[in-house]
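A protein chain is absent from this complex, but the other protein chains hold their places.
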């Protein structure tokens, strides 16, 4: 079982890096927004601050490394690079699904990055559907311990499971089980999607049962039906995948909706983001933090230095966008009136 | 006459399979809708049920094989494949225009598929305009008997007749005649178009005179003016056909309109559908059943097995779409609020 | 002077036939409308009537040959072909600008087509701006006599004159002069544009001074700035022409607006029309007659037979469109509710 997971995790990275698995017929929706330029910002660029806090810890920038990997040897170095870069830049970091570590002790070390990132907010990750497959709070607690994480995130990935030959597709009664975990676990519990988005009403139901933060992980970037299409050995899955290329809630719409219905709650925007201007739009639309996954994977494989260069670019872009609208800090950005919807529909 | 029909029917299949006869400048309109993803479906994929009933019989899935052929030798095997696959999967089936069987006893067997499909809803088919060409309830009754059908469907194909050199183009007084047939025939009478669509007010007039079900057969798939363009020997018809490439009511608009004005009535969506996600949209917009024609013709020529694979794919797509919005059965799907109009106009 | 006009007229035909002078960035706007198909027309195609009347004469179809040529030898045969075809099919016909015939007796015969078309509505044509260049009612009367026309049409072509090296660009006080002509001339006086359109308020002012009919001659077809660009020897005109490629009121918009503000008045739609479906839309939007120019010029050069074939196609397309929405005659078409605006803006 652990072996199967390892193989799957390795394949995911491989497929995502080498094949065309982009969503098609759907975009993140950020291109439908444009900032209204503030020609006289009345701000000193040097004074612009990106710092905020997350999971009770200060982060130097409102950024998050999205949950990606672990449980495979290749992941060991990827996770180390990510952790080192995150520590250096003060970003938060999500680990990939830590299930492999539970099922196979030998994989535990692939997730153990706390030594490289002592100060950042770090969270462990597990598929919510596992709660219908024998997992309970004991396992959740164990994952958190093994990874020395500040929080646990459960991911909702219904359609991915459908397109996996080995998928778990019983999503009944999960809300109740998540509520119990949330109540009993010593660390905060978050919920995320993996690329099809979470809407505002669902986020509300999640916050209502005690979930601490929601990552919308919306559509417009990687399409997981396309990824699994490359892996599946069932002809019908391969054929059906194409009909889901444009499935999901565009990230920009998901963030907007989740924020509107959940004032004051911690919301993370991820899904297809590529640069700091899009991040600025996400924050102006309501996000507290912005996550990057696929678009930093290349550098994550390479080295911490390569990652740091990307992080620097993203931060510079965000700062420049803030300068462009005269926002000196994230609160200014969140409250800006300088973001305009320039198109009616999302492609 | 029977010979002429046979030739026409054979040509239709041939042209549709080998030439470009797609509508242009018009689409089904389904691409203007997008499902709002429900990240936490609270459903077990295995429990999703597609069953419903049609013409008093249970069908295992809300699908229909659209009326396509008969009256030509080639049709014998096509119809057998279709019938066998329909029986296997529990789909309903429409026969192609059964006029040839009446005019030429020798062709009757090409429609006699009841032996391969004893349990499914099956219906016979006739051009409504034939009622102005000597046909009456006696003929209708005979067709039903020959085919052992559960119902008869009259098709409205005004523009196709115009583009046929041998076409019947007197469509006067048909409503009244259909009313009589509906009243006197022992089986239910349905009405369908062939690819240009039926709107809500006409559907209402049809239900008002006793028609049992309406298949919108809308635009966006095969263009029948383009098909007849390839057959006609009249230069003027060939030239004029192009001006009608974008004629018709997009299928999605037709279904929406017909449902809105005819609550509680049996509505079939067909015309250009290719997969189960589009079928899910059609049902969410108001269809009870969804028909597939052109997009399964390839496999229909090949074998029942090939067809079954397509049917499996379509059902899997529909189930996955339902899972994606947390619908456990067709009633949930029909009542969903998770379908969103994402564009203003239809291309 | 007559020589110069002859050269210009010959060049126009030549340029229009061989070079790309299409408007760009603007369309007729008819593509923004779609007919709602009426699956049960309750009409016999054979009974559909296209006849109407114009200038007190019956026309067999609501069609008009737009004013194109005359005053050049080449025009003699073109005009003869047009007249013969018009007589054969019962279309109305407009002659090209008959100014040459006045300035040069020798050219008069190029316009004298009444012998080939004894029964149709025929009208002579003159640039309205000539009224500021020495022309008055005497000249108008003479033109009508020479051509045995049923009416005279004055064309408004301000931008064309600007782009002609020899252009007359004093358009002051023309309304008053047109009013006088309208009052004193024995035949009806019409007004047309040449491809940039007439809007509703101007049409009203024209009808108010006694103009009998208005031909919108809107944008989306031939761009006259592009035509004159090919002729001009002034570098500045050549360079400036491109900025006017998308100038004008799209034909569909012009017709709609003119009709809305001028109920009961005689309105002609022309400008970029190519087929009978577009003609049907024009009529449904408010036109009484529909004119074709550039799109029949090829055949006009060739022969009357070639023209007749095009006329047959256009009539067949119109009839088929009417059949498609269940309109038995032009009044039905004018009053149809089956025309839908499917896009917001015109490209």
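Annotations for the structure displayed:
Residue numbering begins at 1 within each chain, and the chains themselves are lettered A, B and C in the order written.
In the analysis below, a residue touches a chain if its C-beta (ideal position, glycine included) is under 8 Å from a C-beta of that chain, and two chains touch if they have at least 3 such contacts.
Computed from a predicted structure; not experimentally measured.
Of the candidate positions C:196, C:213, C:292 or C:311, contact with the unshown chain belongs to C:196. Among C:56, C:134, C:235 or C:263, only C:235 touches the chain left out of the display. What chain A contributes to its contact with the hidden chain is residues 31, 34-47, 275-278, 309, 312-313, 316-317, 320-321, 323-324, 342-344.
Residues of chain C that touch the chain left out of view are 25-26, 128, 156, 158-159, 161-163, 169-175, 193, 196-199, 202, 205-206, 219, 235-237, 239-240, 242-244, 246-249, 344-346.
Here, only the chains that are shown with their structure count from here on.
Rounded to whole angstrom, the centroid-to-centroid distance between chain A and chain C, based on C-alpha atoms, equals 62 Å. Touching two or more other chains at once are residues 344 of chain B.
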